[in-house]
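Before I ask anything, here is the structure I am working with.
A single protein chain has been omitted; all remaining protein chains appear in their positions.
Note that the chains are named A, B and C in the order they appear, and that numbering of residues resets to 1 at the start of each chain.
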Amino acid sequence: MQRIKTAVVGASGYTGSELLRLLLQHPHVDLCAVTSRQEAGKSIASLFPRYHGLPGSELTFIAPDADAIAATGAQVAFLALPHGVAAEIATALLSRGVKVIDLSADFRIHDASIYQEFYQHPHPAPELLTQAVYGLAEIYPNEIAGASLIASPGCYPTSILLPLIPLLREKLIAPRSIIANSLSGVSGAGKKADTAYLFCECNESLRAYGIPKHRHLAEIEQELSLAAGETVCLSFIPHLVPVNTGIHSSITASVAPEITLDQIGAALEKAYAGKPFVRLLGPGVCADTKNVTRTNFIDIGWHLDARTNRLIITSAEDNVIKGAGGQAIQSFNLIFGLDEKAGLQSV
Amino acid sequence: MQRIKTAVVGASGYTGSELLRLLLQHPHVDLCAVTSRQEAGKSIASLFPRYHGLPGSELTFIAPDADAIAATGAQVAFLALPHGVAAEIATALLSRGVKVIDLSADFRIHDASIYQEFYQHPHPAPELLTQAVYGLAEIYPNEIAGASLIASPGCYPTSILLPLIPLLREKLIAPRSIIANSLSGVSGAGKKADTAYLFCECNESLRAYGIPKHRHLAEIEQELSLAAGETVCLSFIPHLVPVNTGIHSSITASVAPEITLDQIGAALEKAYAGKPFVRLLGPGVCADTKNVTRTNFIDIGWHLDARTNRLIITSAEDNVIKGAGGQAIQSFNLIFGLDEKAGLQSV
Amino acid sequence: MQRIKTAVVGASGYTGSELLRLLLQHPHVDLCAVTSRQEAGKSIASLFPRYHGLPGSELTFIAPDADAIAATGAQVAFLALPHGVAAEIATALLSRGVKVIDLSADFRIHDASIYQEFYQHPHPAPELLTQAVYGLAEIYPNEIAGASLIASPGCYPTSILLPLIPLLREKLIAPRSIIANSLSGVSGAGKKADTAYLFCECNESLRAYGIPKHRHLAEIEQELSLAAGETVCLSFIPHLVPVNTGIHSSITASVAPEITLDQIGAALEKAYAGKPFVRLLGPGVCADTKNVTRTNFIDIGWHLDARTNRLIITSAEDNVIKGAGGQAIQSFNLIFGLDEKAGLQSV
Partner (left out) sequence: MQRIKTAVVGASGYTGSELLRLLLQHPHVDLCAVTSRQEAGKSIASLFPRYHGLPGSELTFIAPDADAIAATGAQVAFLALPHGVAAEIATALLSRGVKVIDLSADFRIHDASIYQEFYQHPHPAPELLTQAVYGLAEIYPNEIAGASLIASPGCYPTSILLPLIPLLREKLIAPRSIIANSLSGVSGAGKKADTAYLFCECNESLRAYGIPKHRHLAEIEQELSLAAGETVCLSFIPHLVPVNTGIHSSITASVAPEITLDQIGAALEKAYAGKPFVRLLGPGVCADTKNVTRTNFIDIGWHLDARTNRLIITSAEDNVIKGAGGQAIQSFNLIFGLDEKAGLQSV
């Protein structure tokens, strides 16, 4: 069986550790390097006791270094690093012939000035932007298959883009009417020592944050605009709620009175026929994160409200899987010609 | 010190038990009767071990009967009963000279046909609708003070109406552009033996429900229309999230480009100056339920998004206090000429 | 690849649905029948939207009937039924040549009079007791391999027996000194419409229950007595705590002053060498359920307290996997000569 020599750079956070979990169990992955500046020298199993006993979990973290990674024979590296940091090692790895699947925001925005507007610093490697492919596997499968540099989408964007892109492409909703309210589990905030994310600060708490201009807006608007063929500017309201993982998005958009539920359903079904990780729940059904956590599925349901002429879409995904590590592995599978579902079927 | 002889009808659920908690500690309340069909014969303390030791908690539940309640000398009765059931005993109590503060939906909708549209049965006592006062204490203080029958508002409506009414009255937002996404703790579903609300079904779950026409829409639209002076029809998307108590609402509405943050703030400040339970967090601040649970406060913050010309309001309240029992006690205080804050100041 | 035709009887609760999840993904299982009295006619995917898209999830529930199950060609049936109910269908299935792996308590207790003492009704099929094998795979692998009727252990017993049996066999702890305090997630209470297990009754609640004579004591004492070669009577204090899944047991036992940590460790290591699902954390380490949930692992750590001459053992498992469905599949694997780890390796 074909096994791809694979590295993970920056594997100690929630996204990185979930990615590791999936890769350790992926039938076509030979994990050859894992890096972490602060955990170098420890084994995966000692840092993550959960993974103790998994084949491959005895691998030892090394410091992040492009030469060292390339020396392991890595064909591809996943980067689970903060934005602004990923670009440098991506550049170094690409120049050594290692493909890069970057889970940070560094290569998601095609326009470096918009990156700077949203991320508050100049783009660290603008020369790579033209070759980066936005890794939304259901939308860009061919581009991904031929890419050397994948910008894997953000967790919130995935939950908003997949329901909306087909509808915008088919002009079924009004582009400037979109409002997305998203709820995220606390893993979305990362594994950092910050009192704001202590158990007692999040449990029994419901709060919006990051409005009106959360960083993920940049990539959401870029991709929606591409789908609509015109500039889309939307309201995005993220919330922090007390679950470990899961994102739920409730999205409203105006529809012309003559648009029918059947047209909405048909557009979604056409877009996602044969796409194994999109589950269309149908009209009148609401998505629930508990059906998708720990899987690579995104569930999508919809309602048409004749009183307001608005479409209401709900979507649910696991933020660290479909919204991060799992989706990145979809890109990996496409790049290496594997079954798109490889390593992602556990429910 | 003046003490009002007070009855609670239907006190075994989450709303009823929280109301009991507040009334047992209210300095001007003499709790003279509590009723529960299924718990008759038990004391408050035995049904709610939490309240054991509170003065008054030795009172015994009786079956709900208007004569028996009136015989205790009750001047007022709070009804914490399901909609459709409350109206009958309300009628009987009113005819015996007992004022009624009803926490069900039965008297909230002025138009019996709209009640029937949303609640799926004919209104049980339409002749009382003209005398019922919608018990939103910050909006209708004078009407409440003179009323014999209060329709205490629903939990979701309170969180949406208080932020929006002043803005609609002053024509600062577009009435038909309103979209409210609300998150509710599980106590909002009531204390009923239903597997949908088991711990394992709600914990680690995020889900919308009741779209597009949740029952609370009826009273929300009624009150917003009154404030706007025109018919308001909005999108309301409730969600069930894993906290015990708390409602968080994120509300968007279009504003004309010339409207300023100062105008928004001024309208809210004018409306709520001297209102002890509305805390205006100011522009740029998001509400968090953990600051209001177990209190009668509602916190309101707002953002003006120049990119979309939308106002984004967040509000937070405790669904069983400000959204139910606490708010009902505000009406009680107004009716009996007490300090509006009496019995509601614990934080 | 060999595939065993397999039925699941009573698959609608938490144990049954988790068992289904594992079997649907087991490489050697051909799920041929699932039964549920109240859900007959629905597909697995429609009852459990989480499993939608899994191969096999389109299978339809049928009413529980031994003939119908046998007619599907089932070679083995897992029973996830209440105690007292399982025995009847077990008898019928066995007489039709279908092997039975029973997850209820019906065949766990060798002595029908002790069953009656703890379960408050006469044993429903005492004639089968001699052929039933207690399905603790690490302890009785050979007996299991040759059995037609497996009594799969209870969730609490598994977490207590695996740490203690090797120590009692080697006379390292005092049999009458054992005290086990166990914490269980709410899924352990089953999926039943009972207000005691509503979200709001369990969240932010910590409570012991079922003391001093929880039903699981019967099988715990039976197996510990067999290991010790003398009657063991212990204190067992279960607690309900607000997690979905997971059991944590803290067990104390007196040790003679001359017993060393090395002896404790050696006894455990000897017992569990080559046992893939027992992870010995070593001395000085505490188990944490978050490392084992959604896996078939049991983690065991220990401390020797020289101040009190007591050994303190902590163990952690997933109550619906290692404590129920996963463990039952271990027995299945042993019976059919498969790799013990088949279908149980996901982490």
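Going forward, contacts are C-beta pairs under 8 Å (C-beta built on N, C-alpha and C of every residue); 3 or more make two chains touch, one makes a residue touch a chain.
If you're wondering where the values come from, they're calculated on a predicted model, not measured in any experiment.
Taking every chain of the complex into account, the chain not shown here touches A, B, C.
Of C:R3, C:R37, C:K171 or C:K213, it is C:K213 that touches the chain left out of the display. Taking the complete complex into account, C:D305 is the one of C:D194, C:E230, C:D305 or C:D339 that touches the chain left out.
Within chain C, the residues in touch with the undisplayed chain are 176, 179, 181, 183, 185, 201, 203-209, 211-213, 233-235, 237, 239, 241-248, 250, 252, 286-290, 293, 303-305, 307-308, 310, 312, 314, 316.
Within the entire complex, the positions of chain A that touch the omitted partner chain are 14, 185-187, 191-195, 197-204, 242-244. Residues 21, 24-25, 49-54, 204, 276, 279, 281, 288, 290-292, 294-295, 297, 299, 345-347 are the ones on chain B that touch the missing chain.
Definition applied: only the chains that are shown with their structure count from here on.
At the centre of the protein atoms shown, by the Cα-centroid criterion, sits A. Measuring from the averaged C-alpha position of chain A to that of chain B gives a distance of 39 Å.
Mean C-alpha position of chain B lies 46 Å from that of chain C. Looking at chain A, one finds that residues 204, 288, 290 touch two or more other chains.
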